[in-house]
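Note that one protein chain of the assembly has been removed; the remaining protein chains are unaltered in position.
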Amino acid sequence: MNAAQPGLPAATAPRASLWRTALYKLRRDRAGLLGLAVVVLYLVAAVGAWCGWWAGDWALITGTKWGPVSAQHWFGTNIIGQDIFQRAIYSTGTAFQVGLVVAVLAVGMGAVIGAVGGFFAATWIDEIVLWLMGVLDAIPFYLMVAAIAFALADNPYAMHVAMVSTFWTTTGRLVRGEVIKLRGLEFVEAARAIGVPPVAIIFRHILPNTFHILLVQLTLCFVDAIKAEVVLSFLGLGVKDGMSWGLMISESTLEFLAGHFNNLIVASALLFGLVFAFNMLADALQDALDPKQVA
Amino acid sequence: MNRPLLEVRELRKYFPIRGGLFRRVVGQVKAVDGVNLQLVAGRTLGLVGESGCGKSTLGRAILRLQEPTSGQVILSGEDITALPRQALLAQRRQMQIIFQDPYASLNPRRTVGQAIREPLDVHRIGTLAERQQRVTELLDIVGLRDSVRDRYPHEFSGGQRQRVGIARALALNPALIVADEPVSALDVSVQSQVLNLVARLQREHGIAFLFISHDLAVIQHVSDEVAVMYLGRIVEHAPAASLYREPQHPYTQALLSAVPVPDPARRRQRIVLAGDVPSPARPPPGCAFHPRCPRARDRCRQERPELASTAGAPAGTRVACHFPGTEDRETD
Amino acid sequence: MNHPTPLLALRDLVVEFDTMAGRVRAVDGVSLDVFPEESLALVGESGCGKTVTALSILRLVPQPPGRIAGGSIRFDGRDLLALPESGMRAVRGRDIAMIFQEPMTALNPVFTVGAQLGDVIRRHQRLSRREARKASLALLEQVGIPEPGRRIDEYPHQLSGGQRQRVMIAMALSCGPRLLVADEPTTALDVTTQAQVLEEIRRLQAEYRMAMILVTHDLGIVAETCTRAVVMYCGQVVEAATTAALFSRPHHPYTVGLLDSIPRLRETRLAELPVIPGRVPDPLQLPAGCRFADRCPRVSAECRVVSPPLVATADGGLVACYHPHP
Partner (left out) sequence: MDILQYALRRLLAGLPLLLGVTLFSFTLMVYFGPDKTFELLGKNPTAQEIAEVRHQLGYDRPFVLRYGEYLRELATVDFGNSDSTGERVSSLLARTIPVSLALELPGFVLGNLLGIALALLAAYHRGRWPDKLIMGLSVIGMSISFLVVIFVFQIWFCTSHGLDLFPVRGWGTASLADYLRHVTVPTLAMVFVALGYNTRFYRAVIVEEMGRDHVRTARAFGAAPARLFWRDILKNCAIPVITRIVFTIPAIVIGGALLLETSFGIPGVGKAAYEAIISGDQPVLKAVVGLTTALFVIALLVADILYRAVDPRVSLE
């Protein structure tokens, strides 16, 4: 054979999968790390609320009407004397429940349907996928929520179902576009030449290469879900039992004229903090995972 | 001559053009338009042509990576265009492909070892340990160390990735490999390394290659025979030595003379063709080459020449031209 | 061959790029001269810095991540690196024109050929719209575009690759530059089209009496188009000579290896092509001393200590090697 034993990559060059490279970049992104830290903090609060470690007394009347900020009531009390801080922390749990359920289901659904559509682009399968996405995108969001609430007879998960069934199309379109791009790449052709069946090609070769989209979409979808929850709860289409930031803000409208803003301030500040942190995290993920930059 | 390993008969691949109110088919791009080829086991056929001539489509249609519109592809006596999916899977062991773009031809999320092992996994060949052993062998054949198996493609140079792609193609011991422009994305100093590897594989492993390239110089180093394609059809097919020495078709002659030669002392008379390649959606009538051909006459505009052997040409040469020959060509 | 004053003189040009893994010197101390009316080839493999060198002449290196970190570029006595951006704009297109590798993407897809040509003409010359259109038509005719009256109102995607590159050439000629920088102008084209376009470039270069820098990786194109050539490897010049001398008596082992190993039409097929072993070093981990040492058949201990300087050869060229071929 020829003398050319090609050298290995230089010994000290970073030996890494794309994931490790991404992690390396993420670690150098201070805004993204800060966002991640804040999200983790909220998550701890949420888990605590789920497990009943704290904020268990959110529904109890523990003070007087519109009680002031004090050591016992960190952010005062509401119109009937419930502790605003406890309610806000409890609502963090609700926000994560809504955000996680919706984000995971919507992104998962978008990934699978989008991948199938993209892989079978220009066939009737893709036509159906496109039609479905078009239909769901054309229905106004609030009407969708209402319609599903009607159909599910006020099931508490109607809001989740409505969000999943409208939110997945964004991921679906992105994944479909990416899959169409990937499908034409030679490594997919190589897999077909080897005889890998279509389902395995989609799940083993194509979908893993869309993970960067899915991860970013997960964070964005989470943000959309908790923002939508606030509006829906205010409109009376959202959270029915329990407590949420949306219900707190809704409740605060009764207090404006009397000049009490604690409910509004606390709920919207917590909401802002979480959404902002997630947005920074999404940006950092986008930069770190962008395959164009991972050279 | 032995029975050919691969026989392509009247192969066509048309892509529909849609238009109008109801997206009906209003025309066809005739990417491959009636190609006949034969390839004997262990030999290399070079397929040369400019971009858009249909050479890559032909390669993929032979492997049924793109479904041919019509015609037959007979591999080891079996017509693979007629095979159902399951039977085709078994035939895939016999035929493999090497790609042009070393950056796109490996899945960036899978290690080199996984990529090379995948054909063995799909076809359930041997135990896991045997497959791992085979990966080691394959890496050795293409000149890579065993320690690279856990690395990811982006850690490799273009030439090394191309070696990995070759190892993957070799895994199933195929009888035929279609190599689609395997060196055109590589640096000049690396091209020779890969070309030598291909030549060695053919020699030592008896693999037949269909070697597709736009570069006549590259084709020369690996091919026993050469076929020249223009607008979906083969215009000349000849043993390599005679094609380079005595090209018969005016297009082959123009192609040869257009290759820049790295020797300032050898200024040649160049045949510069006028105009561009016509669109394969609307090929010219008669001989598709006639609008650019210096020899074109009335007959060429009306009657399409068939690929046939001609008097005065070297043995084994077949050419699709009404007025073949070397007379217009300068001697150098 | 010795002209008294070069039209363009690069001295110790350094161009750096910031990458995630660290700072890379894409061009590391390149010096070269271009004399009036000559055609100089800048040859090397991808990543050797030839395109970056060409881009930095017009100060078009994308910034960030890149930046010209040192050296000087003198054009007609002026230091281009010292010019303000507005002064540089007056040079671009008028004194020095550039054509690029990808004719598909190098033209703006949403404007007609005539609009883009006319725009350049009117930018540097005081002409009315009508006069500019007339000049554009004449240029298109001159670069060999069939039916220029029709093509002028077409969009780039309606032209073939060869025609697009001709439009680029027309644009480059429009203001009568004294230097043309052509960055791989035919790499994206088919061989027969490449032959047409090269023929055109050669003819027009003589006609317009321009100097030209032709950046290419194809030694065949160098031999057929240029009078002098500069060979680059890993961001440095390793050899410079007249084309005749370079091809008949290459001095640097890299040039020798490159000439031997490129696939070229030969009288007979060789059993084994000669190769340059190994691969180009990682630009982040360049070896000390000569950058070709690891692949060089003539390497000695001193090669690995200090990089060899560029010295004159007996036949009037330059070579950076301690053990050049005679």
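Order of writing sets the chain letters: A, B and C. Residues in each chain are counted from 1.
The criterion applied here is as follows: a residue touches a chain if its C-beta (ideal position, glycine included) is under 8 Å from a C-beta of that chain, and two chains touch if they have at least 3 such contacts.
None of the values given here were measured: they were computed from a predicted structure.
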item	value
Hidden partner chain, touching residue among C:Leu60, C:Leu127, C:Ala244 or C:Val299	C:Leu60
Listed residues A:Leu60, A:Ile125 or A:Leu235, member touching the removed chain	A:Leu235
Touch criterion as defined above, residue of C:Ile68, C:Val120 or C:Leu198 at the omitted chain	C:Val120
Residues from chain C at the interface with the omitted partner, ascending	58, 60, 62, 64, 86, 89-94, 97-98, 100, 102, 105-111, 119-120, 123-124, 155, 157, 168, 171
Where the missing chain touches chain A, by residue	131-132, 134-143, 146-148, 150-151, 223, 227, 230-231, 234-237, 246, 249, 252-253, 256-257, 259, 261, 264, 268, 271-272, 275-276, 279-280, 283
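To be clear about the criterion, only the chains that are shown with their structure count from here on.
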item	value
Distance from chain C to chain B - Cα centre to Cα centre, in angstrom	32
Where chain B touches two or more other chains, by residue	157, 159-160, 193, 196
Residues within chain C bordering two or more other chains	272, 275-276, 279
Contacting residues of chain B [partner chain C, same complex]	50-51, 157, 159-160, 183, 187-193, 195-196, 199, 214-218, 220-221, 240-241, 244, 254-265, 267, 270, 272-273, 275-277
Residue ranges of chain B touching chain A (in the complex, touch as defined)	60, 63, 65, 88-89, 92-93, 95-97, 99-101, 104-110, 118-119, 122-123, 143-145, 147-148, 151-152, 154-157, 159-160, 163, 165, 168, 172, 193, 196-197, 200
Complex contact set, residues of chain A against chain B	1-2, 4-6, 8-9, 13, 15-18, 185-187, 189-196, 205, 208-209, 211, 291, 294-295
